[in-house]
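A protein chain is absent from this complex, but the other protein chains hold their places.
And then chain A:
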């Protein structure tokens, strides 16, 4: 994997075609087809909204709470889809790896790009909902770009790291599924972070050091309401850069592990 060769012509063609195929196959044979890319997260949101906002009456004091919630669930789905598809990519594309020679990271990237496309479609829906809800467009909307990029880099790093182990030990897929379930409750998606902050500021600060929580709060801050608590406005010591450090270390460590193990993928998969 020489750096100059990373995106040469052939690899670009491959990446494009594999991503297209992944996306097509995902919704193959369903009546509503691509519409599911939209419907699934919207339905998930409807369930969470009814349970948490209407029945449990959480989040009443947050402006535009429904969009705020939708934004959180969408970004969370993006993270879970990206990681679970990315982790399984090498195994899922084993037939290709055994028959042609190409940089193996391409299958991981193409699997995660499908999640990126889904997320971008949903982002459009969020923006429409936000406008309907009375959020006015703002230059700060542009700040969602680096936040989404950070979340993607984190997901890609996890996909490389665990995906390279998953080739030999398929247990990783199951472990990750359970882990993600647990992780969900540690991140302020369905509950507002202010609820935690009311009882313990330390707990809230620890939660905000998680890069997933940090990026989701950043996106909410820049897109929906500046009242959102973010890592940057809530933590005032040098620890504030922890999420960035975690993200970059996982990417570097993941890429190195993947590169080292990828030589044997064709034999082991």
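Here are a few things to note about the model shown:
Note that in this section contacts are C-beta pairs under 8 Å (C-beta built on N, C-alpha and C of every residue); 3 or more make two chains touch, one makes a residue touch a chain; residues count from 1.
To be clear about the criterion, contacts and distances are computed from a predicted model.
One subunit of the complex is not drawn; among "PTS system, fructose-specific IIA component", "Teichoic acids export ATP-binding protein TagH", "DNA helicase II" or "Molybdopterin-dependent oxidoreductase", its UniProt record names it "Teichoic acids export ATP-binding protein TagH".
Only one of A:61, A:171, A:198 or A:227 touches the chain withheld from this view, namely A:171. Interface residues of chain A facing the missing partner chain: 9-10, 13-14, 16-18, 21, 24-25, 28-29, 95-101, 169-171, 260-261, 263-264, 266-267.
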